[in-house]
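With one protein chain held back, the other chains of the complex are shown just where they sit.
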Amino acid sequence: MAEHATHVEGLAHHFVSMEQQKEAGMVGMWIFLLTEIMFFGGLFLAYTIYRTTYPEGFLFGSHLLNVKLGGTNTVVLIVSSLTMAMAVYYSQKGDRKKLLAFLALTLILGLAFLGIKYVEYSTKIHDGLFPAAATWNPPSEGEHAIPVEKQQAVHVFLWIYFLMTGLHAVHMIVGAGILITLIIMAQRGKFTKNYNSPVEISGLYWHFVDIVWIFLFPLLYLTGYHFTPGGH
Amino acid sequence: MATEVMETTESRVNYLNNGTTVKSWLLTLDHKRIGLLYLFSISFFFAIGGIYATLIRLELITPQGDLLTPEMYNRVFTMHGVIMIFFFLIPSIPAVLGNFLLPLMLGAKDVAFPKLNLLSWYIFIIGGCLMLYTMLSGGIDTGWTFYPPYSSIYSNSQVTIAGVSIFITGFSSILTGLNFMVTIHTMRAPGLTWFRLPLFVWAHYATSLIQVLGTPVIAITVLALAFERTLKIGIFDPKLGGDPVLFQHMFWFYSHPAVYIMILPSMGVISELIANMTRKRIFGYNFVAFSSLAIAVFGFLVWGHHMFTTSQSMYTGMVFSLISYAVAIPSAIKTFNWTATIYKGSVSFDTPMIYALAFLGLFTIGGMTGLFLAALGLDVHLHDTYFVVAHFHYVMVGSAVIGYLGGIHYWWPKITGRMYSEFLGRISAVIIFIGFNLTFLPQFVLGQLGMPRRYHAYVPEFQVLHILSSAGASILAVGFTLPVIYLAWSIKYGEKVGPNPWMASGLEWQTSSPPPTENFTYQPVVTHEPYEFENVEEIKQARQAELQRA
Partner (left out) sequence: MPEQASSFALEYDLFYLFLIALTTFFTIGISAAAVIFLIKYRRRSQGEVPEQIEGDMRLEITWTVIPFLIAMFIFAWGAKLYYQMYTDPKDALEIFVTGKQWMWRAQHPDGQREINELHLPLGRRVKLTMTSEDVIHAFYIPAFRTKTDVVPGRYTTTWFTPTRTGTFHLFCAEYCGTQHSGMIGKIVVQDYSDYQAWLRGAPKEMTPAEAGQKFFTSLACNNCHKDQDAGRGPSLAGQFGSDVKLENGSTVKMDEAYIRESILNPGAKTVLGYPHIMPTFQGQVTEEQVAMIIQYIKSIGPKQNEAVAKPAAAAPAGQPAAKPAAAQPTGTTAKPVAQGEQPKQN
């Protein structure tokens, strides 16, 4: 391995230069995000079709969701995107301490999101609103009653809700795993001014997952609300 | 003793003898070794799919359906389709030849993400093992198209596990595509501009684009189907308010472009074969290159032509039909350009060229019969009949597999450093061509006469054509078995070859055969267009030798 005399820290053997390696990473992540868009795309298509078929189920169903918790989660994610961006900034600066701090903050916000999501899910399941055959038992009377004639349409809305937010939550869990890995790597001082592309690439992923939620929140939680002056 | 020492000093270190333990193969990050891992895995699946095909053709010799029970027959044709498509055709050229050749053609040491590349193979193996488990625990009987509500509610077979298997295998395909795209974007040797790329690379770029954009849709679709089956959530179940036709839209959004995942790489191989075997620059390089991209893009807009009889609105049908004709044009352009390339060439009759010619003929038939099916009024009659079966076998076997075999024969000396028996190579190519046509030409007639596909028993008037088809299949089986034997034989006993036995152009022929682990002992620099045979060293030497003799 004599020809590796000019070995650069962090450069894999098959790349010619750091620039090439970094570019490969960035292009790779962008293409991966394209994949992700198509992955969610199938569900957005289903959403569009079923919302057209069952408008009243989507109107009624969105009222079943907790806008306060959903809204909180939206804020949590937006802030986490900011902290992630800060982490990327400090990784470029080579400031290990601040990098660690912002990565940790992002992780905490991510976990907070998942915690709130857990509360939402368990309430729904407890209310008999998980749309699987074994658990579907919607209240027909009482304060939170779902009129019988709307139950099928609400059922459709709810499985779309669970499928879309569930897929998003899986991405959040993966994101949390990535953050933990980054924190460990940063702790060991792997990142320098010259070598920080893992942070940058992971940042792209985190922002993407955030953006997906930005679409999900209004489509699922706010469908039934009219903020226009003439609305009811 | 003496000869042993001789040999060890003679044989250089190459990617094959650089580590011979099982571990050195299973943990390899070398794209060439990973390509070979894929070669063995998909050959295994091809053999299984072939056994299923044999059972199908045996059953259909008689109209009564007396060999297999209906349950068994339905499982057999479903497993044939699922295994051949997801575990052989989709990975075939990209994962084997693409993996092996892309970095060589680009003058790179490896693909951009070698670990991801190995991971892709392991994901493929995990998905494959699940599919084998599905197979051993009874298989599935839904047809490879998995249409609900049959697949989601009525079928008693292992649909969920099969769905998970396809979901997992899909990621192998996505990651391979991603890896190739990044490699082509960032790892080209100095001087290797986009329009100096071999057409094989262009074809793989277009293929990767489909893999990256299409596969996630099938992934989410089969995942939804698995949820539907296990939890009964009613995504596609009309009784719970779902829409079974939505599944078809999502399924074909991937599965039509998936046909181009199978055929585009094959087109790339054929471009290489025809150019190098006739020593001519591909006629209309830009047109051939861009037609690959056009196919990839238009391919995403035609899925509805699988559903002309599925109650979609008439105008939707017309739009899909129109776009389907648009996607036919780039394929026609390629065919004309290949034919024109042979004109005034220096044509060799070696095995790869025989395959290339077989491809030209079979792909023309496969493509032209596609025009029948894209024609709205005709499709109403031909849809879901043997005409469709024949058409897609002409494209997927007659074109994609023929291209794959042609490519394997062409690059075999590069992969192994040895040459197979040219005589057996030509013979088996001809046998495959004859057997294939005898198998599938009668099926066009069957379809036009009204024989529906996936029929275990059929009305007696179709028997003669079915017997012809089964007879052809037995010839085809011989044709597919022969290469396995003589190629395996050649690994040990074949004649050793130098770096460039075909006197071909292209970076992969400038390094030794088999190549060293790092592909090149120097950093290649590209200074000229592709397919410039004037610059090929071996041809120059041959000419000099001839002049001296004269």
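Lettered A and B in written order, each chain numbered from 1.
The rule is simple: a residue touches a chain if its C-beta (ideal position, glycine included) is under 8 Å from a C-beta of that chain, and two chains touch if they have at least 3 such contacts.
The model shown is predicted, which means the values in this text are computed figures rather than measured ones.
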| item | value |
| --- | --- |
| Absent-chain contact - pick from B:449, B:468 or B:526 | B:449 |
| Listed residues B:283, B:355, B:411 or B:486, member touching the removed chain | B:283 |
| Option from B:67, B:132 or B:360 whose C-beta touches the chain left out | B:360 |
| Contact with the hidden chain (one of B:40, B:343 or B:493) | B:343 |
| Touch criterion as defined above, residue of B:49, B:128 or B:244 at the omitted chain | B:244 |
| Residues of chain B (touch criterion as defined above) contacting the omitted chain | 65, 70-71, 74, 141-143, 145, 147, 149-150, 153-155, 238-239, 241, 243-245, 278-281, 283-287, 308-311, 314, 317-318, 321-322, 325-326, 328-329, 332-333, 335-337, 339-340, 342-349, 357, 360-361, 364-365, 368-369, 371-372, 374-381, 383-385, 448-450, 452-459, 503, 532-534, 539-547 |
| Missing-partner contacts on chain A, residue numbers | 53-57, 148-150, 152-153 |
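By definition in this document, only the chains that are shown with their structure count from here on.
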| item | value |
| --- | --- |
| Footprint of chain B on chain A - complex, ascending | 12-16, 20, 23-24, 27-28, 31-32, 34-36, 38-43, 45-46, 49-50, 53-54, 131-134, 152-153, 155-156, 159, 163, 167 |
| Chain A-facing residues of chain B, complex | 108-114, 174, 178-179, 181-183, 185-187, 212-217, 219-221, 224, 227, 231-235, 240-243, 246, 249-250, 253, 523 |
